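Note that one protein chain is taken out, while the other chains of the complex remain in position.
Chain nomenclature is as follows: A and B, assigned in order of appearance, with residue numbering initiated at 1 for each chain independently.
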Amino acid sequence: MDLSFYIQLLLNGVVIGVIYALVAMGLSLIFGVLEIVNFAHGEFYMLGAMLAYFLSMNVGLGYWPAVLVVTAVAVALGYVLYEALLGSLRGQSFERSILLTLGLSMVLQNGAVFLFTTTPRMMQTRYSYSNVIVGDVRVSVMRLFALGLGLLAFAALYLILYRTRVGRAMRGVAQNREAALMVGIDPRAVSRLAVAIGIGLSGLAGAALAPVYAVHPLMGFSFVFKAFAIIIIGGLGNISGAAIAAVALGILESVAGGFLPLVMADALAFIAMIAILLLRPQGLFGRGVRV
Amino acid sequence: MRKVRVTIAVAAVAALAFSVFARAQDGPIMIGSSIPLTGGVATFGQHSRWGSELAIAEANAKGGVLGRKLEIDFQDNRCNPAEAVKSVTQMLAEKKYVAILDGLCSSVVLAIMPLVERAGVPLVVANASATSIAERSGVGGNKWTFKVNPTDASMLDALIGWLDKDGKANNIAFLGEDTDFGRAGSTGLENALKKRNLKLATVDFFQKGAPDFTPVFTKIKAKKPALLALYAVDADFQNAMRQWYSLGGGVPLTGRVLVDQVPKEIIDSGFLDGTTSVQPYDPSVDTPGNRAFVEAFKKLHNVPPILVSFEAYEATKVLIDAIRRAGTTNPAAVRDALATTKLPSMLGTTIEFDDHNLAHNNAIILTIKGGKVVIVGMSKT
Partner (left out) sequence: MRGGWLRAFLVVLGVAALFAIPRVTGNEYVLALGVSFATFSVLSGGLNLVYGYTGLLSFAQVGFFGIGGYTAALLVTEQDWSLWAGAAAGGVLAALVGLVIGYSSLRLSRHAFAIVSLSFALLCLIVALEWVSLTRGAMGIPGLPVPTLSLPGGLRWRLGRPADFYYLLLGFAVVAHAVIYLVVTSRLGRAMRAIKLNEPLAQSQGVNPLSYKLLAIALSALLAGIVGGLFVFYLTIVDPSIFDFYYTETMLIMVIIGGPGSFWGVLGSSAVLSALPDLLRFTTDLRMVLYGAVLIAAMLLFPGGVGGWLQRRRLARWRRPGAVAP
C-alpha cells in the first residue's frame, strides 16, 4: 500500500477524531463538574444539526452565521436545561441523573422523529461538493471547515478553563468538589456554566457536521455511546484526556477500518473501554472514577 | 295512544335493526397492513403506506370492489418480529380483515407466516427480500403466503448476467448494510457469481446508522476493484454518496444502487457514469401505467415514488384483483383467487404466482450515462 493510502486514513481519522472530541469534551465537562452522565448529549448534537439544516435551507443563512446561531442557541439551551432539570439533582444520585437524562433523550429523539420523520436530509452549501486534493489524498472542504471549527473550539475552551476565574472554578470543582465548596466557589453558578458550555459544544459539533453527514433524528444515537466510552478511556472528568482519547480513537478507527472489517473498527471503542476499566480504571490520564 | 306509541317504538327498533344489519352487509372491506411506522426504517413504512393507500383510493374511485368500499388499517411493527407478532395477532383476532399486507422486513414476515396460516388469512408480501420466504411458501409449505416482489437472488442473477456479457463481473467489491437486506445482497451476488465460476473480490459490512464510510471506501479503493456493489439505503446511502464523491470515486458502482435517490448535483456532474444497477422498479419506466402512477403519487406527496411505494401499490392491486375475482370476502376464497392471479404489471409483464407462491416480475437494469439515469433492459426474474 502506498503512502497516500496511509495519509488518507490518518487524515480521515484526525477529522473524525476532532469531532468526537467536541462531543466528548462537553460530556466530560458536565460529568466533571456535576457528576452527571448526560445521556441526552447526542440529542443536542442532533438538534444542533437539524437547526443548522433549517437555518441554511429554509431561512437561507450562510454556513458560518448558521454555526454561530446554533452555538448560541445551544448554550442558551444548556442554561435552560440546568435550571429546569439538572439543577435540582445536585449530584444526589448518579443513577437518578442517568435516568433523568435518559428520559430527556427519549423525549427529544422520539419527539424529533414524530415531528420531522426519519427521512434523512442533506444540507447543501456552496462547498458541499468541493474537495481539497493534494496528490492522491483528498479531503472535502466541509470536513476541513469542521476540523477548523473543532480546533477553534478547543482553543476557546482552553482559554476559558485556564485563563478565566470561572474556568479555574470549574476545574476546581471537577478536581475536588468538597474542597471547592470550602473555598467559597458557588457550585450552582459553576454548574450552570459547565452545562451551558457542554451543550454548546455539542450543538456546535452538530452544526459543523450538518453539511458533512445526513441529518436525521437518529444521528445522535451512535455518537453518544462512543462518547461515553471515550470519556472513560480518557479518564472520567478529565477534559483534556477526553480530547486526546477522542482524537486517538478517531485515528485508530480509521486505520483499523482500512485493514480490518468495518465492524471491528466500530467495536473498538467499547473494547478499548472495557480493557481500560479492567487494566487501568482511572483512565489513561487519570483523575479516577469516583465512587 | 299507547298503541301508537308501541307501533312507533317497534318501527324504530325495526328500522334500527335493519340499518345495522344493512350496514353490516355493506360495510367496507377491511385490509390489514403491518409495516414499520416508527423505528429505523420508518421512511420505508411511510412509502409502503402511501403506495397501498393510492391503490385503495384508485379502486374506491372506480366504485370499490363487490359494491363495497375498501379500507386499510396500518399497524406498526418497528421492523421487530416481537412487535409484529403482537400487532398481527391482534389484527387477526378481530376477524374483520380479508388479508394482511406486507410486513416489509424479512424477519417480520417469517415470524407472522405461521400466524396467518393458523388464522387462515392470506398474507401478501410486497417488499421483504429473504429468499426463505418463498422457499417456505406454496407447495409443501405455508399456503397462505404470497410474495409479489422478486427475490434478490434472481435480480442479482440478472445483473451479473448482464455484467458478465461485458466481462466486467470478475472483480467486484461489496459494501452493504449489516441487515437482512445487505446480507441477502452479498449472498445473492456470491451465488450468481459462483454459477459463472467467479467470486466477490472483497466483502465489507457496515452498521446501519454509522455515518462515516471514508475508512472503508479508502480501503476498497486501494484494492482497485473493477466495480463496487453498494447496498445502502436511506441516510446511509446519502452519506455514502457524498463521501464517495469527496474521495473521488473512481470505481463504477453496481448492485442495488438507488439511482433515483442520488443527489442531483452528483449525478449531473457525470461522476456516477458507468454505474449499473438492478432494481425491481424505477420511476422512469416508460409504460402508461407507471407514468400515471408516478404522476398521481407526486401530486399527493410531492416526492416521486420509490421502489417500496411501487411494490406496496402493486401488491395491493394484486390483492384487490383477487378479492374481485373471488366474488366474496371469505379469506379462503381470496387465497384461492390469489393463486390464480394473472394481472398485468406496470412493468409490462404479467404477475403470476409459481408453485411457491412467488411472482416473477421484471427486474430493471439501469445505468447512468452522461449524467442521466437510463433503463437499459428488463430481465425476467
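Basically, contacts are C-beta pairs under 8 Å (C-beta built on N, C-alpha and C of every residue); 3 or more make two chains touch, one makes a residue touch a chain.
Predicted model, so just to flag it, every value in this text is computed and none were measured.
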item	value
Given A:Val107, A:Val134, A:Leu159 or A:Ala179, the one touching the chain that is not displayed	A:Val107
Full-complex contact with the absent chain, from B:Ile31, B:Leu70, B:Leu110 or B:Ile306	B:Leu110
On chain A, residues whose C-beta touches the chain left out of the figure	37, 85, 88-89, 94-100, 102-111, 113-114, 225, 228-229, 232, 236, 261, 263, 266-267, 270, 273-274, 277-278, 281, 289-291
For chain B, the residues touching the chain missing from this view	37-39, 76, 78-82, 85-87, 89-90, 92-94, 106-107, 110-111, 114, 119, 130, 132, 136, 178-180, 182-184, 205, 207
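Quick note on the criterion: only the chains that are shown with their structure count from here on.
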item	value
Chain A residues touching chain B - in the complex, by the definition given at the top	1, 5, 8-9, 12-13, 16, 113, 117-120, 122, 124, 128-129, 131, 133, 138-140, 143, 212-214, 216, 218-219, 221-222, 253-259, 261-263, 265-266
Touching residues (chain side chain B, partner chain A) in the complex	38, 40-43, 46, 178, 204-207, 209-212, 214-216, 218-219, 222, 234-236, 238-239, 242-243, 245-248, 263, 265-266, 269
